[in-house]
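I am attaching a structure below and will ask some questions about it afterwards.
Omission of a single protein chain aside, the complex is shown with its protein chains in their original locations.
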Amino acid sequence: MPRYRLWLLTVALWVAGCGGPFPQTTLEPRSDFGSVIDQLFTGIFWWAAGVFLVVETLLVITLIRFRHREGRPAPKPTHGHTLMEIAWTLAPAAILVFVAVPTVRTIFATAGEAPADALKVDVIGHQWWWEFRYRELGLVTANELHVPLGRAVQLSITSADVIHAFWAPPLGGKRDAIPGHVNRIAFRADRVGVYDGQCAEFCGASHANMRLRVVVDSDSGFGRWATVQLAGPAAPAAGTLAERGKAVFARSACIGCHTIQGVSPGVIGPNLTHVGSRATIASGLFPNDSAHLASWIADAPALKPGSLMTRMKPPLKDDDIAALVAYLASLK
Amino acid sequence: MSAEREGTERHAHPTVGVYLRVGAALVILTVLEVGVFYVPAFHVVLVPVLLVLSSAKFTLVVMFYMHLKDDNKVFTFLLGGPLVIAVGVMVALLFLFLGALTLRGAAGAG
Amino acid sequence: MSEARGLTSWLTTTDHKRIGLLYFWTALAFFLIGGIEALFIRVQLAQPNGQVVSAETYNQLFTMHGTTMIFLALMPLGASFFNYMVPLQIGARDVAFPRLNAFSYWVFLFGGLLLNASWFVGPLFHAGMLNVAPDGGWFGYANLTERQYSPGPNIDFWVLGLQILGISSLAAGFNFIVTILNMRAPGMKMMRLPAFTWMTLVTQFLIITAFPVITVGLAFLMFDRFFGTHFYVREAGATPILWQHLFWLFGHPEVYILILPAMGVVSDVLPTFSRKPLFGYPVVVYSGILIGLMSWGVWSHHMFAVGLGPIADSVFAATTMLIAVPTGVKIFNWIATLWGGDIRGTTALHFAVGFIAMFIIGGLSGVTHASPPADLQQTDTYYVVAHIHYVFFGGTIFGLFAGVYYWWPKMTGRLLDETLGKVHFWLQFIGMNLAFFPMHLIGLLGMPRRVYTYAPELGVGTLNLVSTIGAFLIALSILIFLVNLWRSRTHGQPAPNDPWGGATLEWSVSSPPPVYNFSVIPTVTNRLPRWSTERHGPMRDPPAVPPEPIHVPGGSWWPMVAALGLPVLALAPLTQTLWVAFVGAALLIAGVYAWAFQPFEV
Partner (left out) sequence: MTAHTSMGLDNRKMAFWAFIGSECLLFGSLISTYLVYKGKSIVGPYPPEILNIPFTSVSTFDLLMSSLMMVLALAAVQRGDMKWGKIWLFSTALLGLVFLGGQVIEFTDFVHKGLTIGTNLFGCTFFVLTGTHGAHVTVGVLWLLTLWVRALQGKLGPANAMTVEITGLYWHFVDVVWIVIFTVVYLIQ
């Protein structure tokens, strides 16, 4: 960890008193993309800190040294000094060269190109959730992006409605998800873990609630996950609550918006084929447990303002909701 | 009165004869424009030729009908400054939008 | 020749000094409204999962906070000084077009009222109070602002309000360009203009060039929302990025429209209180012009996350970094002005120096996101919120407060209390650093901006609480400022012509100046007319009593009538009522014709 970051974090911890962990920090990069940006920022930070110290010190010294004192003779009316003007024009220009050169180098290094064997994922922003499509693997999931450790990943980012921005800070910088455009970022994660992120472009009422998680798995872990996701949905055993839940799902409005492979074809909301395997619901807002799932199904807009998943009309009965929850939880 | 005050405005407006000749030139240029548009042989160079012809018309009107040629340079600046910015913005936007394919280059986003 | 009194005289006034005061009080009121909005925002964010306001209300609050502060508080506070001070500084009796000046003010007032009316008129649109205020952000990114995604009248208020405010700024822009170029006293050459007047001139050029672009962008949005066009609709082959280009083409010059007047104030205040001429006056002037010019070539640095491609990113990164050069030059010249001076620590000087100290921070954090890859981690986070507040609060507001403390005696004839002033300064200085410095960290730790809530797991709760405390300190400092203003009416010491020993012409007349400004138009022989330097002695102030009667133009109702036509016109699309449009147009046309044919002598 570079020294300045220790310093920064110390200040932060001292002020914060709690001291993290900071799941969305940009200061502890966990990918090559994040690291080059961090190095660039560190360099600029030191230049800025240096300039800050020099100029502010100069200002303070001037103020102290030339403060008004009784009997001080009238100041000499100096109007300017050409050489000094030239000097302090050239000095910042020179410093900027040291900022500009690595900047341009990094721009081209992070332009979104990835090696041919990169895992390609389409990222589609929706109001207010994320859709992830693994084209080669033929699988679709939502809000939780799984990537393998050490393998290059290329995200092709776009939007289905308004402008969003995909941002998982520990893995690198954000890119806008713009309807009608495709933006690319590429990164190679260098540590297993779960990294938080969220939409970074204001996109309406629940912009703050459009969160996401990136799960960096080991190679084998990723393989296992993909195998599970590729399989069809688990069929609930006969006579269980889950089976009743499947029936409730099939006869209510759910099917209009959600896909469950082999059950319903809706494409407006997230694909639920393996919703039980996800750790969170409502795009990273709540843990995926039966209590939260139940209140989410009952009244989503109460938990997520503006949510397109409106209150059911007529409202589902409590036992129907319980059945639905059991069914969804079974979709591992 | 300080030396800076240059007295009242000089009215160095062109004569009616000049106005008429400029009018004739404008008509001829317009005929040329439309002509170029209809002659297939010109189609390769249509855009540059039209741009030149229309700039010529623009300049004629501004210089003679709006008297910039003989008027105070401040007026030239008040028109010219924003005009340069406007043209610069136009070129930059065209570059950013239409040049996107080549510009994006390595980004390959498109 | 004595001044007219009464409400009518204010409603019909064409006197630049009165219009300046109207601008001041109106802008101050909007500044307070914007500040209250900011406090709500900070209360909501004081802790994770805040429940003080709803998501919808929060989005209206931050949208209106930004829009109000930029268009209704900072720009018009600057305009207040343009109005009051520029004619005095150049030795003129008034601006070039006094009635156009009144028109600008009334249009600004009506536009601001229309925008803020949106807080209360929800019931007219079958919605609750506090429900139809603009909620798309001050940047109003399409296509979120299209009817499909923002069906209510919220964005309509924003579009129409900004269009009206643009007209006000444009009219004032033409007026002040002509005033500064063409109304100078004999001998007041361009390179003898006070720095504040110079920066005003540059600002006006930016206004008349930048505002048409946003006018077009807003007009497209208006057509999309009302008349079924598709300027920003992806489904029709268009792109919402066009809006971003048009908006930032305006938006970046706008940043300098907000900061240059403050730089001008500082360039006038520092010499007065260090008793030394501005160091490198021509360099300060030229760097101001250069900053204005360069502001036209950097707009895409607001769009690095859009993905314009590496070449465009590199070009805009380079131009953006280059702007740091003239800005740095200005800062060095200000420090050199102080160097070797006899610095009197008045409140005005405190604020001017505070401007320099804080603007440096804003400038330096600006350089960090001039670098596109670094910006990918910073843009749309609290880091950028910190940056813009160091520029606009630490910069523009400190600069404008320097102007208030410097020119208040001239504008009202009463001095402000220096002790209260310094309490105000230090509270505001500490408050702003407490409020905005932690935001750098909050952003780097991953909190996006424009979020009404954040998770406790983010680990930024305490930092946000500190920031909220800072915001309330700022509020307290502003209260003290208001008390100071109020007290000065009765307790303020009467101001002599020149309480500070200023070098420029505004100090050569009484405080407040007579309605005709100068009993005899002064003849200027050098850049520091009221000072003695090695080359010349101070000029004589004009006599208190004019040697011959001075004709003072009367007032006029017509600018206000014409201005009233604009909000009425705006009501037509808002309420979907055609006949209202005819009433508005009739008012506007009648006002303009009556104005054009009313005899009026300057």
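Some observations on this one:
Chains here go by letter, A, B and C, matching the order in which they are written, and residues are numbered from 1 within each.
Keep this in mind: a contact is a pair of C-beta atoms (placed from the backbone, for glycine too) under 8 Å apart; a residue touches a chain by one contact, two chains touch by 3 or more.
In this text, all values refer to a predicted model and were calculated from it rather than measured experimentally.
Among the chains on display, the ones the left-out chain touches in the entire complex are B, C.
Only one residue from C:57, C:148 or C:229 touches the chain missing from this view: C:229.
One chain of the complex is left out; on subunit C, the residues touching it are 96-97, 170, 173-175, 177-178, 181-186, 188, 208-213, 215-217, 219-220, 223, 227-231, 236-238, 242, 246, 249, 593, 601-602. Although one chain is not shown, part of subunit B still touches it, namely residues 4-9, 11, 13, 15-16, 19-20, 22-23, 26-27, 30, 33-34, 36-38, 46-47, 50-51, 53-54, 57-58, 61-62, 64-67, 72, 74-75, 78-79, 81-83, 85-87, 89-90, 93-94, 97-98.
Keep this in mind: only the chains that are shown with their structure count from here on.
Rounded to whole angstrom, the centroid-to-centroid distance between subunit A and subunit B, based on C-alpha atoms, equals 49 Å.
Shared contact sites, meaning residues of subunit B that touch two or more other chains, fall at 105-107, 109. For subunit A, residues that reach two or more other chains under the stated contact definition are 108, 111-112, 181, 183-184.
Taken together, the subunit C residues at the contact with subunit B in this complex read 177, 181, 186-187, 189, 205, 208-209, 213, 242, 245, 249, 296-297, 300, 307-312, 523. Put simply, subunit B touches subunit C in their complex at residues 1-2, 4-5, 74, 78, 81-82, 85, 88-89, 93, 96-97, 100, 103-107, 109.
The part of subunit A that touches subunit C in the complex is made up of residues 8, 11-12, 15-27, 36-37, 40-41, 44-45, 47-48, 51-52, 55-56, 58-59, 62-63, 66-69, 72, 74-81, 84-85, 88-89, 91-93, 96, 99-100, 103-104, 106-108, 110-112, 127, 161-163, 165, 167, 169, 172-176, 178-181, 183-184, 196-209, 211, 305-306.
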